[in-house]
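Please read through the structure below; I'll follow up with questions.
Just one protein chain is left out here, and the rest sit where they should.
Chain lettering (A, B, C, D, E, F, G, H and I) follows the sequence in which the chains are written, and residue indices restart at 1 in each chain.
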Amino acid sequence: MEFLVRAQNTLPPDTADEERARLKKGERARADELRAAGILKRLWRVPGRNATIGLYEVADATELHDVLASLPMFPWMDITVEAVATHPQEQ
Amino acid sequence: MEFLVRAQNTLPPDTADEERARLKKGERARADELRAAGILKRLWRVPGRNATIGLYEVADATELHDVLASLPMFPWMDITVEAVATHPQEQ
Amino acid sequence: MEFLVRAQNTLPPDTADEERARLKKGERARADELRAAGILKRLWRVPGRNATIGLYEVADATELHDVLASLPMFPWMDITVEAVATHPQEQ
Amino acid sequence: MEFLVRAQNTLPPDTADEERARLKKGERARADELRAAGILKRLWRVPGRNATIGLYEVADATELHDVLASLPMFPWMDITVEAVATHPQEQ
Amino acid sequence: MEFLVRAQNTLPPDTADEERARLKKGERARADELRAAGILKRLWRVPGRNATIGLYEVADATELHDVLASLPMFPWMDITVEAVATHPQEQ
Amino acid sequence: MEFLVRAQNTLPPDTADEERARLKKGERARADELRAAGILKRLWRVPGRNATIGLYEVADATELHDVLASLPMFPWMDITVEAVATHPQEQ
Amino acid sequence: MEFLVRAQNTLPPDTADEERARLKKGERARADELRAAGILKRLWRVPGRNATIGLYEVADATELHDVLASLPMFPWMDITVEAVATHPQEQ
Amino acid sequence: MEFLVRAQNTLPPDTADEERARLKKGERARADELRAAGILKRLWRVPGRNATIGLYEVADATELHDVLASLPMFPWMDITVEAVATHPQEQ
Amino acid sequence: MEFLVRAQNTLPPDTADEERARLKKGERARADELRAAGILKRLWRVPGRNATIGLYEVADATELHDVLASLPMFPWMDITVEAVATHPQEQ
Partner (left out) sequence: MEFLVRAQNTLPPDTADEERARLKKGERARADELRAAGILKRLWRVPGRNATIGLYEVADATELHDVLASLPMFPWMDITVEAVATHPQEQ
């Protein structure tokens, strides 16, 4: 099933560039794995914010949590998820 | 997977008693079917309100919507759902 | 550019079945046209609600409004839109 | 009576791993005691968050507070509780 | 245990005076019974509104709901309840 | 007149035990004085939170502020007050 | 003591002109009485709305409620009040 | 000075076409007058809604209210205004 | 024109007494100047909070900002303003 996932990054502005770069690189690598696995289907940037909206396809909410917790930036992300149902027009 | 489902009944106070009784009876019958099917696992009353909180177990959000839409009172219910994940302590 | 569009249908529960069917049919037909035109890219059902989340691709907010206003159910829809930016990982 | 209890963990991301592990272990041990006592009936993970929803059965709000305050993580938890009534369909 | 209960009366302004007087009288009679039973301990008026805040003492949330639903004005009241715990300073 | 007063204690979790004990002791002493003066009529614990709801009787909002500001924990308390009127049923 | 009082007029747009004029005239007359009595100290219009903010001086919240309930438009007004304290700089 | 003004049109969906056309025409005529007078400087459509955001230049909030109240659709508009200051970069 | 201005002081509780006294003294001196100039017409204390509500008379929002920014405590104040119009009853 699909979930829309909003993630606001709360990494403090004074984080060292090196640490920031390391986290960002890891984040991208993990996201690419999730894309390859068909789990991360879309990812948008919320304009003006260090935040994203993602469309995930997983078995259930438990898998979704494990997927999100596997992201290197997870400890600094304020996340809310929304389960979405298939619309009859797309069935 | 499990969902917590809040449903506020918005049936107008001046609905005819007969119609109200008919809807309530149908609601109970359908809820009993969902209990028998292992879908409606718990149902609480929100104290002071014509509202409930239910714990549903379904395959996904699409089945959840179909289940909720099958309730006779559905057209008058203001519903919000929340997908919940299994906690490691219960696995 | 893409927009996420939330639409809550506020058609009164006591609307005549005929009128409801007419509107729903027209809604589907117009949505199919928008799909064929590459404008309506995804449509989800918000579980438990007579509401949807749509992913639209349009030139700008002005075209988006014209597209939404062309839906037969528009006068009864409470809509909020959110402009989303392309994420660097998808560029 | 039963309460639904939402708990958001606000332990800072830069807490030492050792301290975090110690707290988590203590949290689990206390939760197991509460389960054995029939007080903690269910525990869910809020997907994407370091947060939980628990179903507690206690005598009243005063016992509930004592139970929650006995958790090692209590000083870092932002908690809201909701008293729920038994629904006639379950009586 | 005690609950703080907020009740906003939503009876339409154009309700017939007779009906309004009948409901108000019944409301007062039932409230007096609840006072005599030690259930309704305090009742305040929210200044400027047709609304009240009550302090109720009941066994649990289920009894609270039954008590509130027994008020003649119940179908027109928008109610929210809050379970409160005994403070150590009052024990 | 009476006020309902909500106070959320925001003292940081890492405050030294000694300082915390000193403040708590002073808080209790001052609260007892306010009780003896007939000003603090009730005090509840918000279950699950380091927060209280108090019922105060004072001459007006100015005296209320002075009373609250006299509490040793005042600098760390996030307080909101609500003026309540006497209900005709209690007059 | 003083209160800031917000009042949103919810009289339906299709109210007959005559009834509207009658209510408005009565409202003004009663407001003038309250001004003469030193109770209504200021009255502002919320720009763009059929709403006002008033500064009232009364003995307490109970008198405030009686004063507000004496306004002819009271049944159609959605009112919220805020008790304000004298600032040391004005004492 | 300038104000940003949000106006949500709440005219019921079942308003007669004739009445709607009459109001819309009057609305446009009055808006054109306000444009000619240098009062209505910009007007945007909120995409997906029967709502607008306007930029008005007036002497003060009192003139703003008179201007907004002069619009034929005023009785059905839910309006909120925001006073904005000149930014030093534009002085 | 007049503005109602809410200001929540966010100076950290652990600010040195000397610094706090210096800021408070400067705040009072500047407020007295604004009173003498007819700009600060009223100032209330929000009971229970380190917060105020002020009534200011200025030419426009730009002057209001300059006035507020001239207060020594400005960098620690969380301020929201509301433009209010003259009510016909006071004209």
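Here is the rule we use: contacts are C-beta pairs under 8 Å (C-beta built on N, C-alpha and C of every residue); 3 or more make two chains touch, one makes a residue touch a chain.
Bear in mind the structure is a predicted one, so any value in this text is a computation, not a measurement.
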(Q) Across the whole complex, list the residues on subunit A that are touched by the chain not included here. (A) 13, 45, 47-49
**Q.** On subunit C, residues whose C-beta touches the chain left out of the figure
**A.** 1-3, 59-62, 64-65, 81, 83-86
Q. For subunit I, which residues reach the chain that was dropped from this view?
A. 3, 5, 7, 61-62, 64-65, 68, 75-77, 79-81
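One rule holds for everything that comes next: only the chains that are shown with their structure count from here on.
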Q: Using the touch definition from the top, list the chains contacting both subunit G and subunit H.
A: I
**Q.** Minimum number of chain-to-chain touching steps separating subunit C from subunit D
**A.** 2
(Q) More than half of G-H's contact pairs recur, by residue number, in one of D-E, A-C or A-D. Which one? (A) A-D
**Q.** Rotation in the CA alignment of subunit D with subunit I, degrees, nearest 5
**A.** 145
**Q.** From subunit B, the most remote chain by mean C-alpha position
**A.** I
Q | Inter-chain centre distance, subunit E versus subunit H - centres from mean C-alpha coordinates, in Å | A | 43
Q: Just give me the whole-number Å value for how far the CA centre of subunit B lies from that of subunit F.
A: 40
Q. Distance-wise, how many Å sit between the C-alpha centres of subunit A and subunit B, to the nearest whole number?
A. 30
Q.
Two-or-more-chain contact residues of subunit D, please, as numbers and ranges.
A. 2-3, 45, 47, 61-62, 64-65, 81, 83-86
Q | In contact (per the touch rule at the top): chain pairs | A | A-B, A-C, A-D, B-C, B-D, B-E, C-H, D-E, D-F, E-F, E-G, F-G, F-I, G-H, G-I, H-I
